[in-house]
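With one protein chain removed, the remaining protein chains of the complex are shown where they sit.
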Amino acid sequence: ASCEAIASSDRMCTEREVNRTYSCGHLGLSELPDTLPNSTEVLEFSFNFLPVIQNTTFGRLLNLTFLDLTRCQINWIREDTFQSHHQLSTLVLTANPLIFLTERAFSGPKSLRHLSLIQTGITSLEFLPVHNLDNLESLYLGSNRISSIQLPRDFPTEKLQILDFQNNAIHYLSRDETSSLHQATNLSLNLNGNDIRGIEPGAFRSTVFGSLNFGGSLDVSLILRGLQNSTVQSLWLGSFVDTDDQHLSRATLEGLCGMSVHSLSLQKHHFSELSSATFQCFSGLQELDLTATHLAELPAGIETMNSLKKLVLSANKFEDLCQIQAANFPSLTHLHLKGNMKRLHLGVGCLEKLENLRELDLSHNDIEEDCCNQQLQNLSHLQSLNLSYNEPLGLQTEAFKACPRLELLDLAFTHLRVRVPESPFQNLPFLRVLNLSHCLLDLSNQQLLDGLPSLRHLNLQGNHFADGSIPQANPLQTVRTLETLILASCALSSIHQEAFRGLETLSHVDLSHNSLTSTSIEALSHLKGIYLNVATNSISLISPRVLRILSQQSTINLSYNPLDCSCSNIQFLTWCKENMPKLEDTEEMRCATPPSLRGARISDVTVSCGITAVGLFLLI
Amino acid sequence: ASCEAIASSDRMCTEREVNRTYSCGHLGLSELPDTLPNSTEVLEFSFNFLPVIQNTTFGRLLNLTFLDLTRCQINWIREDTFQSHHQLSTLVLTANPLIFLTERAFSGPKSLRHLSLIQTGITSLEFLPVHNLDNLESLYLGSNRISSIQLPRDFPTEKLQILDFQNNAIHYLSRDETSSLHQATNLSLNLNGNDIRGIEPGAFRSTVFGSLNFGGSLDVSLILRGLQNSTVQSLWLGSFVDTDDQHLSRATLEGLCGMSVHSLSLQKHHFSELSSATFQCFSGLQELDLTATHLAELPAGIETMNSLKKLVLSANKFEDLCQIQAANFPSLTHLHLKGNMKRLHLGVGCLEKLENLRELDLSHNDIEEDCCNQQLQNLSHLQSLNLSYNEPLGLQTEAFKACPRLELLDLAFTHLRVRVPESPFQNLPFLRVLNLSHCLLDLSNQQLLDGLPSLRHLNLQGNHFADGSIPQANPLQTVRTLETLILASCALSSIHQEAFRGLETLSHVDLSHNSLTSTSIEALSHLKGIYLNVATNSISLISPRVLRILSQQSTINLSYNPLDCSCSNIQFLTWCKENMPKLEDTEEMRCATPPSLRGARISDVTVSCGITAVGLFLLI
Amino acid sequence: VSSRGHGGGEAWPPHTACSAGGLEVLYQSCDPLQDFGLSIDQCSKHLQSNLNIRFGVILKEDIRELFLDIALVMKGSYVLNFSYPICEEDLPKFSFCGRRKGEQLFYAGPVANLGLDIPEGKYQVLLKLYNENRATVACANATVTCS
Partner (left out) sequence: VSSRGHGGGEAWPPHTACSAGGLEVLYQSCDPLQDFGLSIDQCSKHLQSNLNIRFGVILKEDIRELFLDIALVMKGSYVLNFSYPICEEDLPKFSFCGRRKGEQLFYAGPVANLGLDIPEGKYQVLLKLYNENRATVACANATVTCS
């Protein structure tokens, strides 16, 4: 989208959407600029200076739905401030040093749904007014000095979905305090960074939570005991680099037996005396996240996780994929094991019991081996495979035959050693997305992409064609269903006019960060209405013929090219002026020549090449 | 002291002490006014606007010893800010939103002793720099979000005497955290408002504290257990109206046996199952404060408080003084029982076992009886007795004979019914201070103050003389040792010229809030160098004779008098101009006449009564 | 900060502390340097003995000791003067006693109260909070209308 600036006492708001969305952040404003239209609906007004806000402050913006007043030094909100803003739905007051909120501070809006009072110095929830918050869905109260979650009497919780107390001083949860939350169904309660030291027995009895976050709390067993008889969709009990972790044992985790949890994260804790008994209370789980739990292997014979659907084992220190004891988890559909702290060996058939596996992420694992049919034996339902950011992989013909249903294959930043003349990707009839960026592939291999009848999205960024040129005969010609093609940073200096001839359905082409001149654009002459990125190339002059090709596309990024602003290029320059909305990142469309105009923005240059041909002038 | 204003871009600092002490608070200043002299040592610069302070900000004030920058919006303190302030000893940074303090933020001062970082947003003590704080004696860290008292490694604590963590988020004290405090001897540690939930056993072993404040903590027994093997001069464990109190039993207080406490306060808690056993661990105490502990009586037979020196029983609900079972406390020297929630009956001889009592406070107790010899039987060493703010007391001759060593007697706001013609205060040879303000006394009784040979300080405020006049013969004539005499609000309209004749040692006379004219001042003609307050009277014209009397005094307050600013009063007005330093509260010395100058400050009026006698002019 | 942009002469705006149950309490800060926030819960002309208020202010002064003076004025003359100690050296009633100059103070909780029925009428109430040095901490002119 284009960015038009509107001026206000030499400080400029940015228009994101005409007459509707404006950003006025970091401008030191102490009032609304006159140039903001009355029709403004979304206003980002953060990092300004408004010690007192009242009905005159935003009075004329009657259509406001979203107002961000982050860090505006607001001390006082007068009771009539939002009186006329009936549509206001989101109000962000983060990091304002509020001294007091009157009972009617938020009256006016018919349905205020999201309210952020993060770091406003609140010491007690009694600070909150109760009036006119009946439709509140999210309430953000992070980074305050709140020590009790007890909401004020009559505080409406019926519609509350998110209650965020991150980083406060809450250390104890009593039944009295939690009772106000019973009316909210499926609440997401965030107590991350509160170091809970005690929960009154029964405090969460019969309560149903969408999610509960106790991140950084020291005592996992205390939390689990406190949650007896509750139902939690997603329970986050992880630790952090900068908080103490805990040694989890079978006893620590016993509390899980008395509650119902769908998804559990224990990030960054340690396990002590790890055995199948450790997991005795895990039978109700559908998803388990053991990221960075210092695991070198999982015990065999865990019988409680027969029905686990998703398992995350990232950032651990397995040496061999067989050490995860996949047989423990026969129902898994998702397995994520990325960023292993040691080089991971895939082994042979370590995952063969995971017949239902749909998604497998093995990225960032230092894997270096010949791949992948032996390793992925029996994963016939696998749809998504991520092997990106690994060490050199050797690929044979039909290297992924074991996974005939693959739809997504990500090999980005993994050096591929294709050991055969045929395509290693052959016979993946359902493959839709193939990411081969930075794979150091030999793109002169005409057959490289054979046998991929469904491919929609192909990323070849960072791979090099021989001689920096895409010839007429090239591997792309075989993937006629392509919609998105990324050829950024491929060191290209030219593209044959017929190189993309067979690709009729392309809608997104990225050729940025190459050394192309405008003539290469002729390879796209058969395409219409596409998004074309040719930023950071060597485009200077644009011929009428190329201009015709550009004209038929929907969005074009020409930024960071050495554009010529002499009368030789007058047709292009005129076209630019008329087609600004279609151009992306026009701020960085600048003249390289003639020297007098070097660095000037195309949008600031005035075209004037009459019979006298005086040249072009910079208009400030 | 006089108040001269110095101007700075139309905002004025106030000079408190010439060339040395200045107040520039609440002026919206964003830099140091040029008019502040380089010699300034004490600078109050609070409630201004200094987002960044650096070496140029206070650079030229090389002699600064005290700098108060409360609520100046300081975000950044550059590392060279105080580089040249070698003398700086006290730095107040309360309520500034500090983003970061560099390691050298406080370098420069040779001996920074007091530092306040109250409400500066600190979340961890790691925020504190360690450099150049070796001489720190007081560190105020209240109202932050600190959750651990662990000081940074290498933080100098050798000289630390006050460490104030009021109103933070500290809920647990571990041995690791407290170990950094062992080097400080006799530290005052304030944890008021932190709701301590746990103390690691041994955390305070062998630590010696000057004072420890755990006010507002929920669990007294937990605190006492945590303090095992510590020595505390003064331990404050009270509660508040707005925090939960606790029911203290024998078991709750058992921890006191394992520690050494000199002075203990349990303000606002309840006792349950109160018996002599409750106090089994109180034997080491010298002072005990049971203010507002809902006591109706104390048990008899407490044997552990034989050596208690000071007992405070204020704001309880005794009906009878005998209910305090004074015999339990034979060594008491100080007993405070004020603000009792019920009318207190003094009984007969209830305190007779307290032979060593020096100080007795029974104020604000609704006491209404004939007093005091029976009630105060055997208190022959009593030096200070406070019976102020009670209901009518009947007094007989020598009403305080039981306490012949009284030095201070306070009967303020207690209606006294003197039932005999002789003085009820007779024969108190050591009485130095007598407060009879608002006692509704009959001051025509010439003998009222007989037999007080040592009286220095007499307060008669709010009592009325017959006809609003002090005649030549008056009870004051008998107290010839008086130094301070308060006759404010006595509805006086005149004083006989000889009324104070015998009082040669007076040094402080307060006649404010009466209806006196200047002629009454002639009663002071024999006095020199006194402090004289005649504020809020009816003084208009001041004759040369009275002016001579004023001239010989050291400080005079003439504020709120209907001063005449016509040429009739020219001598006084001229004298004022020349004697400003001697005059108190000159801001409120204003003209009442002539109408043209009504309300003008004397200091703003220019005197000009030459031969033409045009009048006086207001000088803005 | 609160005084920024508030030119000397201008008065602080009037606020509503409560308005319900036949009782309306309006107030206006009479401290030239700052405004403060106050609301009264369970507003009713039958004042409950267990009255809760919310109060927010920036402390211009230390409050080691704090006193409240209340003066009730009806038809221009003083009806009642009352002084209430809030923080005393030997009896700091509230947990905020001891806070320092510059600190933000927010109090929500009970206040001592007689639990009485307010007679119908319109009253002016002058409130003044001051510390051990008689320096003003907050000051208000309030109008109480009971109908």
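Chains: A, B and C, in written order; residue numbering restarts at 1 for each.
Just so we're on the same page, a contact is a pair of C-beta atoms (placed from the backbone, for glycine too) under 8 Å apart; a residue touches a chain by one contact, two chains touch by 3 or more.
The structure displayed is predicted, hence computed values, not measured ones.
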{"item": "Visible chains in contact with the missing one", "value": "A, B"}
{"item": "Options B:V52, B:V348 or B:A473, residue touching the unrepresented chain", "value": "B:V52"}
{"item": "Residue of A:G108, A:P129, A:G193 or A:G226 in touch with the missing chain, whole complex considered", "value": "A:G193"}
{"item": "Touching residue (missing chain; options A:S23, A:T40 or A:Q73)", "value": "A:Q73"}
{"item": "Option touching the unshown chain, where B:T102, B:S138, B:T185 or B:S260 are the choices", "value": "B:T102"}
{"item": "Chain not shown: contacting residue from B:R20, B:R78 or B:R250", "value": "B:R78"}
{"item": "Sole contact to the chain not displayed, among B:T35, B:Q83 or B:T123", "value": "B:T123"}
{"item": "Interface with the unshown chain - residue positions in chain A", "value": "26, 28, 46-47, 49, 70-71, 73, 94-95, 116, 118-119, 140, 142-143, 166-167, 192-193, 215-216, 238, 240-243, 267, 289, 291-292, 312, 314-315, 336, 339"}
{"item": "For chain B, the residues touching the chain missing from this view", "value": "30, 51-52, 73, 75-76, 78-79, 97, 99-104, 121-124, 126-127"}
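In the analysis below, only the chains that are shown with their structure count from here on.
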{"item": "Inter-centroid spacing, chain C versus chain A (mean Cα positions, whole Å)", "value": "50"}
{"item": "Euclidean distance of C-alpha centroids - chain A vs chain B, Å", "value": "60"}
{"item": "For chain C, residues contacting two or more additional chains", "value": "1, 4, 58, 104, 109"}
{"item": "Contacts with 2+ other chains: residues of chain A", "value": "97"}
